[in-house]
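A single protein chain has been removed from this complex, and every other one stays in its place.
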Amino acid sequence: MAEYNTQILICGGTGCKSAESDEIGNVFKDLLNEYGLDDDVQVVVTGCFGFCEKGPIVKMMPDKTFYVHVTPADAEEIIKEHVVKGRQVDRLLYKDPKTKKSVSDSQHMDFYKKQIRIALRNCGFIDPENIDEYIARDGYMALGKCLGEMTPEQVIDEIKKSGLRGRGGGGFPTGLKWEITAKVKGDQKYVVCNADEGDPGAFMDRSILEGDPHSVIESMAINGYCTGATKGLVYIRAEYPLAVARLKTAIKQAREYGLLGTDILGSGFDFDIEIRYGAGAFVCGEETALIHSMEGLRGEPTFKPPFPSESGYLGKPTNVNNVETYANIPVIINKGAEWFASIGTEKSKGTKVFALAGKINNVGLIEVPMGTTLREVIYDIGGGIKGGKKFKAVQTGGPSGGMLTNDFLDTPIDYDNLISAGSMMGSGGMIVMDEDDCMVAIAKFYLEFTLEESCGKCSPCRIGNKRLFEILERITEGKGEEGDIHKLRILSEVIKDTSLCGLGQTSPNPVLSSLSHFMDEYEAHIKDGRCPAGQCKALLKYEVVEEKCTGCTLCFRNCPVGAITGERRSVHYIDQSLCIKCGVCFEKCKFDAIVMV
Amino acid sequence: MEMINLTIDNKPVVVKKGTTVLEAATSIGIHIPTLCYMKLDDLNIENKPGGCRICVVEVKGRRNLAPACCTDAAEGMEISTHTIRAINARRTVMELILSDHPSDCLICAKSGNCDLQDMAHRLGIREIHYKGAQSMYREDTSPAIIREINKCILCRRCEMMCNEVQTVGVLSAINRGFDAVVAPAFEMNLDHSVCTYCGQCVAVCPTGALTEVNNTAAVVRALYDPTKTVVVQTAPAVRAALGEEFGMEAGTLVTGKLVAALRRLGFDYVFDTDFAADLTIMEEGAELLNRLGRHLQGDPDVKLPILTSCCPAWVKFFEHQFPDLKEIPSTARSPQQMFGAIAKSYFAEKLGKKREDLVVVSIMPCLAKKYECGRDEFAVDGNPDVDYAITTRELASLIKISNIKFTSLPNEDFDSPLGESTGAGVIFGTTGGVIEAAVRTAYELYTGKDLPRIDFHELRGMEGIRKATIDFNGLPLNIGIAHGLGNARQLLEEIRAGKSSFHAIEIMSCPGGCIGGGGQPYHHGDADVIKKRQMAIYKEDSNKTIRKSHENPYIKKLYEEFLGKPLGHKAHELLHTQYFDRS
Amino acid sequence: MPRIKLSETAIQTIREVCASFDNQEGELINVLHKCQEKLGYLPAEVQELIAQELNMSIAKVYGVVTFYSFFTMIPKGEFPISICMGTACYVRGAEQVLNEFKRQLKVEVGQTSPDGKFSLSCLRCVGACGLAPVVMVGEKVYGRVSPQQVKQILAEHQEGCMREAKSA
Partner (left out) sequence: MNKITSLADLKKIKDQVQSKIKLRENSDVADTLVQIRVGMATCGIASGAKETMNFLIEETEHLAIDAVVTQTGCMGYCYAEPTIEVTLPGKEPMVFGHVDKVKAREIIDRYIIKGELVDGIIPASYKTIDEK
């Protein structure tokens, strides 16, 4: 069927592209033509291989030989040796840093695969609306194993041994949480799945529910078996209609198979699941607020203790875990705690899903073992910074987290390292920022989010965050005052120290972390009235450099507000009173005749 | 009982399990400041949202500061209440709260009585470092209560009183974040809502966000109007609380000084609502015996239990929430309105004046009385039976404005005839008092015998719902008592469900009855104050020579000269009323 | 606040929704979701009826409605425009896009244009970060939106209704 004997795959990922992969492709095509091989050999440009540090990468098919650091000059040798003579070009092969040996093909160098998909194991593989496909991939086997072969204590023990910690942000040991709920006496207990994913820029829970809803259902049932709960509730964002629909279908199918309901798998264990909807309140990710919301109340958190495991939904013992946490459970049961614990770092086991976004090439959902470095995530998986710009920081932990700079690129990611670096794991948003992002504006952005999402119950969060925001706002508007930085610090510390719930206790983190890493930017705003990243509009204006302007009218034609005037072939002018500082003229000008001052 | 050992500021303390750090600290004389927290012990009322964060303390080993009010003491805990960290945090939080609060203290109704002001003073706040936007809400004035929500600090006490204690449900936290505030639905005016004007929200508000409508200026105008004869009545609960406004110990009876003060203010006649309370017992007692008698004869139309109707907030409550039961309460008007009706008819006649020339002012422990005297049915041709109702607090303010040194006043007596009353009249001021007064009279009228004992201790106390059976010479009369509208609701729902076995029920809206009214001096969260007022009321009762309403000679005279007999035509016209469906 | 009169069908709908949740107070949020889904928004009159049906105070219902940003008391425009304000969209210029919408429509966030055609709101992350910045008009998702495209997006819908108007 295939006409070509050999295919040359050239990485077209942005990282490699900037390192001349286009050029390499052209050289290959020319050479093949020259050698008269163009009917036998095909050149294909692919997406990112995720090994950008070693790029440009060329992969030969069908034998999967993997060449690294390929330059246009290497093309001829590859054709002569590999294509014609069938011999690998050893010097272009990847050398294992430990053994110093060359690795011939990608099959034997799976360590280049930085990701391991545990929580996402079925996402993108199975039809989420077909329970049989889930079962074919060991679905519900873990539940069967628990009900048929293990006592609740044994299951809890297995989870504890696995070292799994809550993936919703806090990182509380999951097994311990289950154990506490199991030990509390209660006539009725509840198992809750927190699917009120709300970190701006995190969407792994949605993806899991959309791609593999049964894994959550199965785990909740296992949790019910362990803790003695017969009712499960999924608290899900109403803004996720597709996830809701797939979850509903999955629950229905599980009921039809008797995998939910009474006497599951003949074990005498009863369990069923209901769906509750969030309604657009980020604070409902906090478990006490979530429970109040499920009870039909305002989602205001209450002081802990009592913890939900003692007094939760309707005052009954309630175990709350998030979607990603649940998605790990069946694998732990099926493959064993030891297997799971072999992945990750000493105190953080397994993998973590991140939503990689921002100024990065390969925006997407990734799952890496705990302990992977930020550098690997950003450069190898993420394909580096968009547009070849300079990396400035990566923000993790959403509005509760902080910025991590260059200095932390080689820090292995786990719960504890991120906290000591001044950020946190959070639910797994990872927003990459480049030189164009103003860190004061970013801090303000997060504060604005917190401000809108604060429930208002406690004074430090309700008023303190407003004051923080106001100070940041005036700094970005060039109205910063001497002493503002001191105020930001003191206020942040007090808000952290005195707020009622996790939202308030972490809300100043973006401020504190930007202050500690980017003090110079704050000072530039306050003292020099300048935004180094050129993002704070009040502090910048666009002007035409008369000598460079050719009068091409491109800026004039693109200005959305008609602020630019000028005749063809004569110098154009920007009317500052009309200019909205959108920067379109700056981007469109081909002659660098518009500058930001 | 499991005991817990901990140290607070290096002092060891042993407390029962379940004790909070705040309570443990208090027990060894450490006074941790609180703002949103409020606990009225014997009344079972607690507000503990953990929202203001003023009471934060340092707990060794914990990452964050902990709110003392909702942190339970735990074994081995080491608490520090005044480290630099805790003090700074507390002061900063206070500054934040003040940064979103108007600073017009000098002219605020609550000045001098404001918990927030006190706390700012106590924490030594001299500067607000974090200034910024303040929440802006419009002011809302109703017949009894003013809401100035810009002053709300979201302690949620009013919300708790309105919902959990009173189950009226007018107030709720609304909006979110910086815009969060406590308000009625759709931020509507209180007078469009189902508010009963019980005033318990005002009684607990730590700031000037909720205050009473002030009618003192109108009263002063009347006092200085030479064409008017100004008659004043004072409710029983006022005499047990007014002294507090002048630094006297809670529970000090100041009846004589109260009369003296009113006279010095220029009232032409200083009368007593207790007189009208005795009158109420005559009418309500007669109604009870009438219904009871018909019931015993098997009349199917008669409705029991009979419910007291002295409390205007309670009346408004059932008109909104239980209009289907509006035939059950006694039709007797409240003592305030009976007084007004008699003053502007019987007494006006005696003076030879027209009702328009009389101004009737009442001194009430209550905010709903302001609303009650404005109800249309209590006016003749637009002239109200009671012109102005002012609260105990407003009276204190009038006395202060008028340069009267209250504590040095001599004791004086009420004027006659509408100032003469019995011990039964005075106990109207406490929960259980109305029904005890009714029983004293009804027993003797029903059985024709003298009471063997006058004090019915089984009807007294502070429990929210009390039940007792009184032997009416072989007839067991089942009495119920509820104070606090939430408790009333429970009894009403039993009635609605046909499960009530009571013959008579006394209902008072305010916890403790009128002594705990919304117009009384602020208790600042100290339930003992209310208990002491109750003791004062019972003391006043036992000091009286006549303690049964039907033995009040001036009441007898009133019937002889003017009213005829209880439930008679004239009595019906002047002393009874009807209720409206307001649902 | 101007009062509106609920139609008989609307009243019936609300009653049915409440009944389908057994008129349980604890189901308030579910009831509000369903009612908003069916009626488009939750005006005071709807909340009053829900309070009555669930036997709870109106203030509590209102307290809940104003707590959750998903619930609205203002009718949405014919074409509700939502701009994602997730971090990914923010760093890729969502704010400029929002400002452009505000400028073009002359409305603020949470408002509806006087002709009732467009309403403007912000969303938390919709999870389409790969397409940032993201704008939704009704169900339709626009990815990688630049401020310059705003005019065109609006025109698309304005033309749409003009065509419909003509054909009608």
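Order as written gives the chain letters A, B and C; numbering starts at 1 within each chain.
Note that a residue touches a chain if its C-beta (ideal position, glycine included) is under 8 Å from a C-beta of that chain, and two chains touch if they have at least 3 such contacts.
Since the structure is predicted, the reported quantities are computational estimates derived from the model, not experimental observations.
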Contacts of the hidden chain among displayed chains: A, C
Residue of C:Ile58, C:Val107 or C:Leu131 touching the missing chain in the full complex: C:Leu131
Touching the absent chain when the full complex is considered, from A:His82, A:Arg121 or A:Lys392: A:Arg121
Touching residue (missing chain; options A:Gly364, A:Pro412, A:Gly478 or A:Gly566): A:Gly364
In chain A, positions touching the absent partner: 1-4, 7, 9, 11-12, 42, 44-51, 59, 61, 110, 112-118, 120-130, 132-133, 135-136, 138-141, 144-145, 147-148, 203, 206-208, 210-212, 240, 242-243, 253, 256-259, 263, 265-266, 331, 335, 339, 343, 357, 361-367, 381
Missing-partner contacts on chain C, residue numbers: 126-131, 134, 141, 143
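As a working rule, only the chains that are shown with their structure count from here on.
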B-C or A-B, whichever has more C-beta pairs in contact: A-B
Centre distance in Å when chain B and chain C are each reduced to the mean of their C-alpha atoms: 45
Sequence positions of chain C contacting 2 or more other chains: 63, 67, 69
Residue list for chain A, restricted to those that touch at least two other chains: 281, 298, 452, 455
Touching residues (chain side chain C, partner chain A) in the complex: 24-30, 32-33, 63-64, 67-71, 85-88, 90-92, 96, 99-100, 103, 123-127, 129-130, 132, 147-148, 150-151
Chain C partner contacts - residues on chain B that touch it in the complex: 163, 168-176, 183-186, 188, 193
Chain A-facing residues of chain B, complex: 49-53, 56, 64-65, 67, 70-72, 85, 88-89, 92-93, 96-97, 99-100, 129-130, 132-133, 153-154, 173, 175-180
